[in-house]
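What follows is chain A.
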Amino acid sequence: MHLNIHGLHAVLQRWKVPPWRTLLWRTTLYSGLWWVLTEGTGSVWIGVPLALAIALCAPLNTNTWSAHLRWWKLPAFIGFMVKLSVSGAVEVAKLALSRRCDANTHTRVYYFRLLTCPSHQLLMANLVNLTPGTLTLRISDDTLYIHILHHPQIAAQLRELESRIAELYGLKHGR
Partner candidate 1 sequence: MITTMTQSLIHVTGTTDALFALLASILAAMALVSLFTARHLIRRLLALNILSSAVFLLLVLTARTANGIDPVPHALVLTGIVVAVSTTAVVLALYLRRYRREPPC
Partner candidate 2 sequence: MMGDLLGIALILLSLPFFIASTVGLLRFPDVYARLHALTKADNVGLGLICLGLAVQADSVAVGLKIVLIWGLLLLASSTGATLISTSALRHGHPPRQRNDVDKHAGR
């Protein structure tokens, strides 16, 4: 029985240092999360090295954090999503508690116009689940299959959501 050095070597070879800017962002983020998790009582001397270690050797440290995110637009976007989410919840609640409960369900296909990157499309697919009357059934190349509960002007609402996401990531309008 001897330790297979090559196995360990191959694992180490796949590891690479993320760019310093990403590293800084992630370390800050994970230190903040450590502070939140320990409810402010955790030691900084454990938290920051731990955050640095996780940022360095997280096994999947590729492409999880988009560098193009415009941070200053995030509060407005979150406000927009909260508004949509609450109105969606109210609509579902009204439909569920109405006497006849006749959901006019149908499916619809939505083509992306502005978002081309798969991760942005995935973000939109997740946010569609929170907007009133829509649910992502399937996502495949540049197309979103959407299940609709009963909402009449779904196309305008989805287009506004897409343009907001594009704005958040600084993508150009129109095609």
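Selection rule: all candidates are chains of the complex that A comes from, given by their letters.
Points worth noting:
Quick note on the criterion: contacts are C-beta pairs under 8 Å (C-beta built on N, C-alpha and C of every residue); 3 or more make two chains touch, one makes a residue touch a chain; residues count from 1.
Given the structure is predicted, the values throughout are model-derived calculations rather than measurements.
Note on this complex: chain A touches candidate 2; the remaining options among 1 or 2 do not touch it here.
Only residues 33, 35-40, 85-86, 88-89, 91-93, 95-97, 101, 103-111, 113, 125-127, 129-130, 132-133, 135-139, 147, 149, 154-155, 158-159 of chain A touch candidate 2 when the two sit together in their complex.
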